[in-house]
Structure formats: C-alpha cells, structure tokens
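For this view, one protein chain was removed and the others were kept in their places.
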Amino acid sequence: MPLTKDEINLMIKTAIETEKNAFLFKSKHAFGSAVLTTDGNIYGGCNIDGVISSQGSCAEVVALNNAVANGKYNIKAILVIDENEFVFPCGSCLQYLGQFFQTTNIDIEVVAAKVNGECKVKKLSQLLPTLYLSSSFDFKLKKYRNKK
Amino acid sequence: MPLTKDEINLMIKTAIETEKNAFLFKSKHAFGSAVLTTDGNIYGGCNIDGVISSQGSCAEVVALNNAVANGKYNIKAILVIDENEFVFPCGSCLQYLGQFFQTTNIDIEVVAAKVNGECKVKKLSQLLPTLYLSSSFDFKLKKYRNKK
Amino acid sequence: MPLTKDEINLMIKTAIETEKNAFLFKSKHAFGSAVLTTDGNIYGGCNIDGVISSQGSCAEVVALNNAVANGKYNIKAILVIDENEFVFPCGSCLQYLGQFFQTTNIDIEVVAAKVNGECKVKKLSQLLPTLYLSSSFDFKLKKYRNKK
Partner (left out) sequence: MPLTKDEINLMIKTAIETEKNAFLFKSKHAFGSAVLTTDGNIYGGCNIDGVISSQGSCAEVVALNNAVANGKYNIKAILVIDENEFVFPCGSCLQYLGQFFQTTNIDIEVVAAKVNGECKVKKLSQLLPTLYLSSSFDFKLKKYRNKK
C-alpha cells in the first residue's frame, strides 16, 4: 500500500516533536525523524552528539532503534524533517535501513520533508541502488519478518 | 538520593521486557537495559545487530538514546540484565554514559542484574576511572542540565 | 584524469595482500580494499570485527583512515575486492567517502573488482546520489585540499 498524505502528516508531527530533544554540542543542526511500521505505528528520533567522535547518532537510527526496542521491525517508511531544505538520510542511515528491507522485502519509502508539510518521496532502492545485503545472515534476518 | 530496591526492581522489569525485542543475527546473546532519570522515568533498550560491522548497538546505548529522544538527560542509574551472570556495561557504553555525567555532574549508578533480582551496584567513576571528558564542549553539555 | 588499468591493477594487488590480514571472528567474509590518491599513492585496508557490535570496521574505512594517517586526503579512487562477485562499498562507506569528495571536489571512482582482475567502475555520485554534505563544515574541510 502506498504511503498516504495522512501517514506523512503523522510522521511529520512526530519528527517535529522529537527534533526538539536533539542533544547537540558539536553539530550545528537539529534533525528529527520518524518511522512508520506496516501495522501503523510511528516512532520518533532526534540526532544525538557524542563526546567521542564515533559515538554520535543520526535521528534516523534513533527512530529505527526506538521501533526495534518496541518489537517492531516491519518498516514501511522513514521521514527526515528539516526547516528549509529537503534532506534525505545519509548513506550510513540508508545502509542501516537496508537491514529492515532485507528482513521484510519491502522497498522502504524515504521521505524528505519540510516543516511546512512539503515533501519529496523516494524508494530506498533509488537512493542506494547498490545496498549491501548480507547473504550469510539472510535466514536469520527473515525470522523477524513474522515475529509480530 | 541513593538507588532504592524498588527503583532497581522497576528497571529490571523494563529491561526484561525490552530484552525480548533484541534484533540479533550475529550476536549469540540478547541483552536488556534500562535507564532511570532523576525525575523517576524509566526507558528500556535491547541490543541490535548491524549487517555492517560498525552499525550494531548495545542495549545500554539504545536505552540512553530512548531517554534523550524523550527529552531526558538527567540519568541517575543504568541497569543491564543477564540470565546467569553479572554483566557491567562495556567500556564503550561506560564512555557514552560519561557524557550524561558531564551534563549533570551526577556519578551515575551502574547495576549488573540477574533475572532473579540479584544485583551488583557500582558507580561510573569506579568502572571507568579515567573517563574522557571534553573540556571543549563542557559549557554546551551543561546547558542541558536545567533543560527539563 | 581517468583511472587507468595499471592503477586498477596496483590497487587490486594491494587489496588482495591486505585482505589476508582481515581480523574476523563474527563475519564470514574477508574483504580487502585499496585507495588511490591523486598523487599516486596506494593504501590498503581489510575488515576488522569488533567484540562490541558498534566497533567493527569495513575494509574501505580502514584503507581511507590509513591514507589519512599518512597525511593524504586527495582520494581519486577506492576499490573493493571479492572472490566471485562484484561488491560495491556499503552505504556507510559511500557516505564516509563523501567527506573526501567534499574536501577535494573530485567525484571519486569506485571500483568493484574480482581477484581475476575483472572490474566494474562507477562514480560516487552514481552510487549515492543524495550524499549528505555538511555546509557547516565545508570551509574547514576544504582547508585540507592544499595541505599536501
């Protein structure tokens, strides 16, 4: 089922709310993100800096991990919000998204949204055409598909 | 205020529940974690593997990021649960905890618990005596202290 | 200047040699990588697992960090070697490559090679069309351009 405007609006609302909690002391820029699962749940994330330069997190990863910690792996869409620009997830976040794609076989919809509601929608497969898939973990990843 | 047995029991409950959602296809071992904020909120986390070897997360980081995404930075305690062993957070998680210590100046209590309720409690300063602090971001980190 | 067959062959040689040193106790698959700088230096990398699930490294990152530790930031090309398949760098590595693109403005050539010498060549901009660039660090990144 294609992503509806209502679903996008709910994601924007969550992303805007979560963005306020961004924990930033290095980055200049707060980001908010939201993921939508195939069963209609929405989970938010914000970016979080790390004192140690390998320990920060993008908003998208925080949102995805929030879904997982709630037992949800069936990701239908992910959204990133920005004030004035259309920003798609970075390559690292796209790759991380890919493991949920590999779990469910759903080509995840990726939304770049502005606070005013405007948005651009692409598929994960368009944004990262050479997504690295792990054949060695394929079977184990797919076990999560029917878990909840 | 010292950590109470009731607080520990609530954290154990959250950690056990969240551990069930661990997303594992490389690791052999599910972990659950819970953080307690100074105003009494509890947030859970589980470990999450990554297809790409830099993209996994420890349960403690997921729990801490869950607190941050909910606007909470005042971490009083963190707990890790394991079936049969007392497991303290790894060095990477202890360092990550350190940035919340640097925000609040509270020497965070770190609890290694078993599912039967037994536990060992240490302070972050005991577990990582040479915690790396960032003087260059000190001011910005402390701004979060009075935020919520 | 386009990448020559000689340059690719030198990169393949380095990647094959470095791949032997892969430090793997979780992953099933050794990877070797090599980067070529605009002044003709080649640096190798292999993948390195981490006991902690966020602490592993892809071969490409190890090769790039090897170049940086030797004071080289002008990346012309990167290669990944595999036995029987054409494997391009994962999204996370492509994003990491992007900061060297942002430093030099050179659209880096990305080579997927097999041990028998066959290869496919793409540009970074084809593999990650929505590469995340940091305007806030743009000036500082460009300082490295003329450094060596």
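Note that the chains take the letters A, B and C in the order they are written out, and that residue 1 is the start of every chain.
We adopt the following convention: contacts are C-beta pairs under 8 Å (C-beta built on N, C-alpha and C of every residue); 3 or more make two chains touch, one makes a residue touch a chain.
All values reported here derive from a predicted model rather than from experimental measurement.
Engineer: What are the shown chains that the omitted chain is in contact with?
Structural biologist: Over the full assembly, the chain not pictured touches A, B, C.
Engineer: Please identify which residue in A:Ser27, A:Asn70 or A:Ser125 touches the non-displayed chain.
Structural biologist: Reading the full complex, the residue touching the unseen chain is A:Ser27.
Engineer: Quick one: say which of B:Leu36, B:Ile78 or B:Leu94 touches the chain that got left out.
Structural biologist: Considering all chains, including the one not shown, the answer is B:Leu94.
Engineer: One chain isn't shown here. Among C:Ile16, C:Ile106 or C:Leu133, which residue touches it?
Structural biologist: C:Leu133
Engineer: Which chain A residues would touch the chain omitted from the figure, given the whole complex?
Structural biologist: 26-27, 47-50, 52-58, 61, 90, 92
Engineer: Please output the residues of chain C touching the missing chain, sorted low to high.
Structural biologist: Against the missing chain, chain C presents residues 18, 20-21, 23-26, 44-46, 48, 50-52, 55, 57, 61-63, 65-66, 68-71, 73, 92, 95-96, 98-99, 102, 132-134, 137, 140-141, 144.
Engineer: Which parts of chain B face the unshown chain closely enough to count as touching?
Structural biologist: Residues in contact with the chain left out: 27-29, 54, 87-96, 98, 122, 127-132, 136.
Simple rule for what comes next: only the chains that are shown with their structure count from here on.
Engineer: Cα centroid separation between chain B and chain C, in whole Å?
Structural biologist: Their C-alpha centroids are separated by 34 Å.
Engineer: Return the residues of chain A touching two or more other chains; collapse runs of consecutive numbers into ranges.
Structural biologist: 92, 95-96, 98, 132, in rising order.
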